[in-house]
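Data first, discussion second: the structure below is written as structure tokens.
Yeah, one chain of the complex is gone here, protein chain that is, but the others are all in their spots.
Moving on, here comes subunit A:
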């Protein structure tokens, strides 16, 4: 009785091997996709290009009302080349923070005294966007 039932049941149960076969290519491509170098950070994978950082930093510095935009270059020193004082320097760093959505701690901000240092800092900062 039990054996007959077992045979009857087993006759109707099929393990869907076909379905598994169909599933495989999809999972392979999924693995391929995962195999790419994807970062796990939440703030977007793409890091800013250096040219873009340079361009945006210079645009911010040039928009500072007290200086002549034509004098600003990527290696300009705020105080020596552009004739600004330390207060102006703080204002420029604040404007850069706003532009790149950063919060630069005081110790780091005090070191930013030229366009080149600012570009370097922002380019190397993981959160700059």
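Assorted remarks:
Keep in mind that, in the parts below, contacts are C-beta pairs under 8 Å (C-beta built on N, C-alpha and C of every residue); 3 or more make two chains touch, one makes a residue touch a chain; residues count from 1.
Throughout what follows, contacts and distances are computed from a predicted model.
Only one of "AP complex subunit sigma", "Complex 1 LYR protein domain-containing protein", "Cyclin-dependent kinase 14" or "ATP synthase subunit gamma, mitochondrial" fits the UniProt record of the hidden chain, and that name is "Complex 1 LYR protein domain-containing protein". By the touch definition given at the top, subunit A reaches the unshown chain through residues 85-87, 90-91, 94, 98, 106, 109-110.
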